[in-house]
Each structure stands twice: as C-alpha cells, then as structure tokens.
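Of the protein chains in this complex, all but one are displayed in their positions.
For subunit A:
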Amino acid sequence: MHIDLRTVTIKPLRHTYDHVARRIGGDKPASRYQEGTFDLQATANFHYRPTWDPEHEIFDTGRTAIRMADWYAFKDPRQFYYGAYTLARAKQQDTAEANFEFVESRGLAQALPVELKEAVLRVLVPLRHVAWGSNMNNASICAYGYGTAFTQPCVYQSMDQLGIAQYLTRVGLLLGDPDTLDEGKRAWMEDDAWQGLRRYVEDTFVLKDPFELHVAQNVALDGLLYPLVFETLIDDVLSSRGGTAVAMLTQFMTDWFGETRKWVDATVKTAAAESAGNKALLEQWTRHWRDRAAAALLPVARQVLSDNADSVMSDVVVQFNTRLAKAGVAI
C-alpha cells in the first residue's frame, strides 16, 4: 500500500555543482561519489613550486610518463568516497572481528597441527612488512599522483594495507606470541627466502613515477601475492591440511583483494585505452614488475609447497596474464 506523505515542494535552481554537471552531461542529480570526486584537486594557478621538487608544480601531470587527456577518465567502480569506503570496511571489520572471536573462543588456534601452524606463521608474519610497504607506496601515489579520481582510492588502499598489516600482526599474536613477530621480522631481514621480496619492496620505495609505482605495487605485486598466498596457500592448500581456522583469520584479505582488483583493473583499462603509448608503457612496466614479483614470491611459496611451488606459481602467473589481457594489457 502506498502512503502519500506530503512535503512542501520548491523547485531548485540547479541539481548539482557546475563542474560536476559538465562531467555528467548536464544539470541533473549527481551521486555523492561524483560530487566528492570530480575536479576536487587544484589544477591551475599554483602559487609556488615545491621546495622539495622545484621541477614540478604542486600537482603535476609530468610526474608520470602516462599521458591522459583527462585524469577524471578514471572511475572507481566501487564509487568509494570516504563515507562509502568506511561503511564498507566497517562491515568487513565486523566479520573479521567475529572470525577472530570464533577462532579464539573455541581454541581453534591451539587445535591447529603444530607443523601447520608453523608453516602459516612462517609465511604470514613477514608479510606484515610487505603490507606496510604498500601502505607507504600508496601514500606516495596519493601524494604525487594527479587528479582526485586517480589518487583518492590510493589513500583508501594505503590505509587498507595498514589494516592488513595489523590483521597479520594479530594472526601472529593469536597463533604465536610477541616473539613470533620478532622471528618474522628476523626472517624478513635475513632469510634467503625473503630477500627477493624485500629487495622488490625497497626498490619500489624509490620509484618516482606514481603510475609505475601503482603498477609495481597494486597491479603486479598484489596481483600475484594475494592469489598465491591468500587464495591458494591458505584457502586451498592449508585448509585441506586442517587449517580452515586460518582461512577465517585471513578472510578480510581474500575479500579485500576480490574487491580492490576491480578498481585496479579499471585504472589499467582506462589508461591503456587512452593511447598506444600508454598501452606500450603499461605492458613494459607490467611485464617487468610481474617477472620480478613472480621470482621474489617463488621462494616464499617454496616454504610451504616444497614439491609443486613452481607449478602453483606459474598457474598464478597465467591467471594474472589473463586478468591483465582483459584490462587491455597483453603480456
């Protein structure tokens, strides 16, 4: 049954801000994502050059080799503005909290076979540092990238990765104790299995081109790491060996990757579709960082998969190539 409540109706002068109207094809109601994103970053009449980078303006398209006629061609398929973002993460956080609570209250961590628990800690705990690296790198893309449509998701990505580093820390504390974290850090600093990955992360810290950094971090490294570790090692291999409880503790990461890759794919697709030059550059960068990331991750995988690490890794790479091909980058 329809109830017709009445309010005083007045005819508005306009439906949205003019700069938004110009982008959505006229004066019509705009979404909160659109009003909170379009043209938010200053583009003109900067007063001073950065004393820390006098070659560039405060915001400068020249910091990257990617060329875009319009940097607002990038759209976040999740339509994340701050409110939508925090609501989405709060919900996932609720689930994560419930999962930790479930595992803890039922003593499932203690029930894990010792060997399995050690394998999990060996792989997951040093990954705190990888997530921390991504936190820094996405802060960098957010600071030095161009246009709110491209940079806004990076601050979310940055803080997500801090959250992931913190969830991994909690896994370490739940399955182990504070010494476990120290041991993970020692392995990260010293063990051969981790040095390729640590070198990769440190090398990305000095990348100056924000779009190349996006490719190195969000496209290539995360594009291989998450399917390998969270979807394959944890969800398939270790679960089948009795580690389902661990999959509950890392559900946030699995869900997160499933969601954020849509945004990552959209950025690659938009940039590649812009010009042959962009496409060639993206192919070159993706190939380079994919090969380095795959090589760095292989010894990590071998710690758990002694027999078939190579074939698992090459499966992950094949899936990655297929994914990127769909986004218009043939590698």
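Throughout what follows, a residue touches a chain if its C-beta (ideal position, glycine included) is under 8 Å from a C-beta of that chain, and two chains touch if they have at least 3 such contacts; residues count from 1.
To be clear about the criterion, contacts and distances are computed from a predicted model.
Chosen from "L-serine deaminase", "NADH-quinone oxidoreductase subunit F", "Multiple sugar transport system permease protein" or "Phenol 2-monooxygenase", the protein name that UniProt gives for the omitted chain reads "Phenol 2-monooxygenase". Across A:Ala65, A:Met189 or A:Val318, the residue that sits in touch with the chain not pictured is A:Met189. Among A:Ser158, A:Gln251 or A:Asn278, only A:Ser158 touches the chain that is left out of the view.
For the options A:Val8, A:Ala69 or A:Ala276, the residue in contact with the chain missing from this view is A:Val8. Across A:Met68, A:Ala96 or A:Val219, the single residue that touches the chain missing here is A:Ala96.
Those residues of subunit A that touch the chain absent from the view are 7-8, 10, 12-19, 32, 35-36, 39-52, 58-59, 81-83, 86-87, 89-94, 96-97, 110, 128-129, 131-132, 135-136, 139-140, 142-144, 148, 151-152, 155-156, 158-160, 162-163, 165-167, 169, 173, 177-179, 181, 185, 188-189, 198-199, 202-203, 205-206.
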